[in-house]
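Note that one protein chain is taken out, while the other chains of the complex remain in position.
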Amino acid sequence: MLFMVEMTVRIPQTLDPVVADKIKAEEKAYSQQLQRDGKWRHLWRVAGLYANVSVFDVKDADELHTLLTALPLYPYLDLKVTALAQHASAIAQN
Amino acid sequence: MLFMVEMTVRIPQTLDPVVADKIKAEEKAYSQQLQRDGKWRHLWRVAGLYANVSVFDVKDADELHTLLTALPLYPYLDLKVTALAQHASAIAQN
Amino acid sequence: MLFMVEMTVRIPQTLDPVVADKIKAEEKAYSQQLQRDGKWRHLWRVAGLYANVSVFDVKDADELHTLLTALPLYPYLDLKVTALAQHASAIAQN
Amino acid sequence: MLFMVEMTVRIPQTLDPVVADKIKAEEKAYSQQLQRDGKWRHLWRVAGLYANVSVFDVKDADELHTLLTALPLYPYLDLKVTALAQHASAIAQN
Amino acid sequence: MLFMVEMTVRIPQTLDPVVADKIKAEEKAYSQQLQRDGKWRHLWRVAGLYANVSVFDVKDADELHTLLTALPLYPYLDLKVTALAQHASAIAQN
Amino acid sequence: MLFMVEMTVRIPQTLDPVVADKIKAEEKAYSQQLQRDGKWRHLWRVAGLYANVSVFDVKDADELHTLLTALPLYPYLDLKVTALAQHASAIAQN
Amino acid sequence: MLFMVEMTVRIPQTLDPVVADKIKAEEKAYSQQLQRDGKWRHLWRVAGLYANVSVFDVKDADELHTLLTALPLYPYLDLKVTALAQHASAIAQN
Amino acid sequence: MLFMVEMTVRIPQTLDPVVADKIKAEEKAYSQQLQRDGKWRHLWRVAGLYANVSVFDVKDADELHTLLTALPLYPYLDLKVTALAQHASAIAQN
Amino acid sequence: MLFMVEMTVRIPQTLDPVVADKIKAEEKAYSQQLQRDGKWRHLWRVAGLYANVSVFDVKDADELHTLLTALPLYPYLDLKVTALAQHASAIAQN
Partner (left out) sequence: MLFMVEMTVRIPQTLDPVVADKIKAEEKAYSQQLQRDGKWRHLWRVAGLYANVSVFDVKDADELHTLLTALPLYPYLDLKVTALAQHASAIAQN
């Protein structure tokens, strides 16, 4: 099942840059692992912003919740979640 | 170049259902042609709503504008357009 | 899988009251059938408003979309859909 | 009488993690006691967010206020309260 | 139990003025009866607007819903409902 | 003249609890004095929130401003002010 | 006592232009009479919009309500009312 | 040329009260000088709030920007700027 | 003096298409005349929407108001007006 997740990153100015860089590196590794696993199907940058549009392919809302809350950047994310269904005019299956 | 386009359809109650059905059939055919052409790369239904999330792959904003304003349902659409860039953590190219 | 669906009914003043009453009767019958089937698990009135808070128990977003768009009142509904997951402190399973 | 309460948790980054963990453990115990008492009738996680949708069954607004302000996480909660009435199409009584 | 109800009246321009005046007269009579019954405890005009702030004293949300939906102007009202509790600093009881 | 004032209290987590308690005690005493003086005519708790709905009876906007800015909690309040007029259907005088 | 009133005019496209012109002429005459009476102290056009910013000098909210609801354009106005007090740094008295 | 400027003051709790008082005294002196110069034509307090509604009479947007950014409280102000034109029904010239 | 004006066109479905086309042709001619006169300095389409971003170069707010209200499409426009000043880092003069 697909979910669109829109993420905006808000790292506080007070966070130690060394710690911030470590978290970002872990986020990148974790994100790429999920992409290779087919769980994080799309990842696009919102032009100009520290934000992304993502599409996740998971079994259900529980798996989505588990994956998202395990994001290293999770404490610094504003998230919007939208459940997606098959569109009758789409030529591809979800 | 990629654009996310979020569309909500608001067909007025006063539109003749026969006309509405004809427009919807044209919309479907046009949409599927653009999908086969690789211009309308993704089309997902927002669960529960008469709305979709789409990703277009076009040369630039002018081509996007031309494609969208040619939608048979265009007069009845509320649209939100977001320009997408390559995300540094994405394993796929836009 | 559970979804919270918040519905606000906006029947246009121009709708023939006889037609409106027929649609509302069909809505009630359909809603009660889905409740007996265990698909529409909760249905509460928002006090004072022509609106409700509902919880649906469905296989996935596709089934939710099919059920909602079949509502007789669907053309007159404003809908907000929220995917629900298991809460770690809940003593009941979703 | 039923109230829907939507809670979003915003624990400040500056809170000592040991203190935060203690508060969360107290919150869980308190929440489960209220669930067993039948006061906190439903508790669902909003998928992807540090937020929940809850339904409380209390005598009146005063009891609701007493229960909510006693939540260990109360100082860190954004709350939205909605009074619920019996829906004429519901097959269950509130 | 007390509820604050904020009402904004939006009578469509297309409503026959004779019908409108009849509905307003019925609304006034019904409102004054509820005030005399002690159900509609306060009724204030929002200065400059076709709107009011009201406080209802009812048994529960079900009674509130019954009273409000019986308002002759109900189909033309935008309503906001807020449940009120006893304030610890108030010298009067709700 | 009557004004509805909606107050939400936002005491920063960094405020010394001893100081906070002292301010709250002063607020309570000041509030009860104004209630006894007939200036602060109504004071209701918004159920579940650290917020209230109040009605003030003052000579004019200048007196209202003087009373509100003298609130011990004033630096921590979000305020919304609404001027109230006599409602033609009210059986009581403002 | 002073009130700022922000007015936006929304004349429906369906209103007969002859009727609309008559109402606008009456509005102008009424507005200028109130200005000469010192009740409507300031009247400014919001640049580019069919809207104005006004300041009224009235006895209280009741008089304001009476003056505004008597505006010939009143049924077509969106209004926002703000009570004004004396500013301690102002060199003029309200 | 006239501009309406709506200002809300948000002095951080962390600002040294002695510094804050000095800034406020400078603000008052500067504001009164601009009023005497005819640049700051009106200054009203929004009743109950740490906010004002002002009207400036300046040569153009550049002069307005220069005057506003020189306000001693400028770093703590939320500002909304609205350009005003002559209203055809006004009996006074801007 | 420069103003940014953001325009969204909302032509009602009920407008006769022949009339609509005539108004649009007049709008285009008028717009191009103002562009040639140097009054309408920039005109950009918002990609995907029936909307534009414009920059006007006028003497003051009065001239802006006169130009905008003379737009043939004016009754169908939602407008947002922003006054622009010289930016200290700009290498060009406004």
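Each chain carries a letter (A, B, C, D, E, F, G, H and I) given by its place in the written order, and its residues are counted from 1.
Following the convention adopted for this analysis, a residue touches a chain if its C-beta (ideal position, glycine included) is under 8 Å from a C-beta of that chain, and two chains touch if they have at least 3 such contacts.
Keep in mind that this is a model prediction, so the values were computed, not measured.
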Touch with the omitted chain, as defined above, among I:8, I:31 or I:69: I:31
Hidden partner chain, residues of subunit A it touches: 13, 45-50
Where the missing chain touches subunit B, by residue: 1-3, 60-62, 64-65, 81, 83-86, 94
Residue ranges of subunit H at the interface with the undisplayed chain: 3, 5, 12, 14-15, 61-62, 64-65, 68-69, 75, 79, 81
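We take it that only the chains that are shown with their structure count from here on.
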Option in H-I, B-C or E-F whose residue-number contact pairs overlap B-I by over half: B-C
Distance between the centres, which are taken as Cα means, of subunit G and subunit C, whole angstrom: 44
Of all residues in subunit I, the ones touching two or more other chains: 3, 61-62, 64-65, 81
